[in-house]
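One chain of protein is taken out of this complex; the other chains stay put.
And now, chain A:
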Amino acid sequence: MIPRRISQPTNDSVVQDERPYRRDLKSFYGLENEDPDAGNPCNIDGAHFQPETYLSKLIQEKSLTDLMDEEQKMVREIRGLDSDMQTLVYENYNKFISATDTIRKMKNDFRKMEDEMDHLASNMSAITDFSASISATLQDRRQQITKLVGVHSLLKKLQFLFELPARLNKCIEMEAYVQAVRYYTKAQRVLHQYEHMPSFQAIHRDCETIIKQLCCKLREKFKQKESTAKQLTECVDLLLQLGEPAESLCQEFLSHARHKLDEDLEELDRQIKLYIGETTPGTEQRPSQAYVTSGMDVLEFVDLGCNGFLSNICLVIASYNDMFLNRPQADESLDTIALRKLVIFVNELMEQYFSFVRKRVQLEKETGDNTILVRALDRFHRRLQAMNKLLPDTDFSRAGTEIVSRGAKDRVAHYLQSLKQHFADCLTDIRQSLAAPRLVGKQDHNARLSDLLGNIQTSVVEQIKSVLINLQAFIASDITFAMKPYFRGPFCSQDVREGLVVAFIKHVCSVCNDFCEVSGDKTMTPPTLLLILSRFCIDLENATISYLLSLAEEQFMVEDKTSVTTMTELFALAKETGQRLLNHYVRFQGLTISQMLRKSVETRDWLNTIEPRNVRAVMKRVVEDITVIDMQVGQLYEEGIRKERSSDSSRRTHALSSAAQQSRRQQWNYAPSVDNSLMSNIQKLFSEKIEIFSAVEFSKVSVLTGIVKISLKTFLECVRLRTFGKYGIQQIQVDTHYLQLYLWRFVSDENLVQVLLDEIVCSAVHRCVDPTMMEPSVIDLICERG
């Protein structure tokens, strides 16, 4: 019991809260009462409410206070319900009253309407009566009136015909040709129809003559040069209306237009001639224009072409279209003939025009200013595109683009030429500054090689950069043709990348190669230039080429890389060139020193020479020259790898090898009669074959080794051609020892110097009639003194 009590109030309050909404909703939706509570006799709102059950239930279940509360609540509710009912009743009452009023008013109105309807009906019947009587009366006269109206119009027409000649005359007098033609065309048919009647015949004749006059006049006007295009159009229109043959009119129109266009073209031609500097009669006749003797620049020229020739031809095409092509009544065959005529005409003229423009643009490649040319080309291109729309069947833009690309190509070629020139200038500069500084002193001279290299590198790179920047004008975003793929693709990849950058690099390489070719001839290239150029080529390979190419590709957004020279190809080219130059340099310097050695060996009488007291001056000279070369090469090339590097160890090996040499000499001393070829052959078996004029590496040591090898081999060959006496061989001993003392430091493998020098001494011993060797200590002494 107790839990139910506790739960009851909550249940109750929920029921009470829900009740009004639910009711409202249900009544609104008209739903059946599905409330499970509905059948409950204790539900006070339910249909099956039974007061007794409810009451007894209440009394049974609730306490007194509860009951009291319930009672009060009940009373309150009853009271609320009462007042609700009252307001409802009142409202409904009000509505009912107003409804009653409305109904009464309607009753009144209907009554009035009924009266008026009656009135209308009576009027209508009166009208019907009247109309019936009128139609009855007018029945017989209608035919007569129609006839009269017909006669009237006929008379009017006749009058028009009779007046026609006069009118036409008047119109012609007033030059109102349009009017006249309109009159005539109106009357023409009738006149034709009634030609057999004499009176009409006369009129017809008159009209014909007048019209013929008119035609003549029109034609005259048509032929006049001064008449404007609009007037022409009018004339042609009228003439066509008058039945003139269209074909001949086309011809005439075109030939007339041709005169004017030819004038434009002549003007263009004159300008070109002026620009070239050919004197034209025009300048002399018109002194006022004498100041333009230099001709206009390309932009003005293109403007002149656009405004004069192109706009005129556009006008001609447009009016021709209007006159001959776009006429609604014209028949097909005529149309095609006319169109063909126009196309032939336009093509012919455009070809001339293009040839002029082409000529003019070609003239432009010499000048320095890019922007004007680009703007001119742009204008030209734009104008042509506009024209294309006018005459759909033909394609002038292709020819136009060709001219534009040709112009761009010429420009690139011109730049390439100037780059080449610049490179040649650079070379001349280097030659000059190499030739000049002998006065200044050696140290200064030496310090400058790397500067010269730096100069030529930066100036070449800068030059290319500036050219690239200049050329960028061609692909600026505001230029129409720059956006066309058929221009842009080939221009960027073929012209700029291939035609300029790659071609320039190839040119540099071929120029450098040429330096290697002319070796035997008298035109001497300073060897230091060869050295600088070889370094230049190596730097090209290492950095400059990739820099320049990527710069060009970046600036010109080269995408199509299918048919271009690859970077590796250029690398290989540059490297090969550098190698050739360096080889040539080594050969050249080697030969210079060889020459010196050869002369010194050939001119001496080795049989009858005096006892050696000094190292021969030529040996000192050789060492000096090699030192200078060493310094020069050292400025541009890395040191390179030696076989034995440390000065300590090399000193020691040197001492050792000289000891070995010494022992060998001892042998020669004691057994001079035994031929030593066996000895040297054995030695050769163990040492590698020395390649004299072999390719050198890109390092100082390798270069110097090459030069020393060439020099010593020459020395050897020359010694073999001579015969030596006792002191002769001793002099050779001294000389070779001296060379050994000083040359080892330059070469990669000092053993090599040792082998070559040994071979020289060995050969000299063979060629000696009295091989008495000098004491090594004495040799040392002489060499140190020298």
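Note that in this section a residue touches a chain if its C-beta (ideal position, glycine included) is under 8 Å from a C-beta of that chain, and two chains touch if they have at least 3 such contacts; residues count from 1.
Heads up, the rule we're going with is that contacts and distances are computed from a predicted model.
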Hidden chain of the complex, named as in its UniProt record, picked from "Small ribosomal subunit protein uS5m", "DOG1 domain-containing protein", "ATP synthase subunit a, chloroplastic" or "EARP-interacting protein homolog": "EARP-interacting protein homolog"
Identified contact with the non-displayed chain, of A:L58, A:A318, A:V511 or A:L591: A:L591
Which residue of A:R360, A:R535, A:R616 or A:K713 touches the chain not shown here: A:K713
Chain not shown, touching residues in chain A: 519-522, 591, 595, 607-608, 672-673, 675, 677, 680-681, 684, 689, 691-694, 713, 717, 720, 723, 725, 766-769
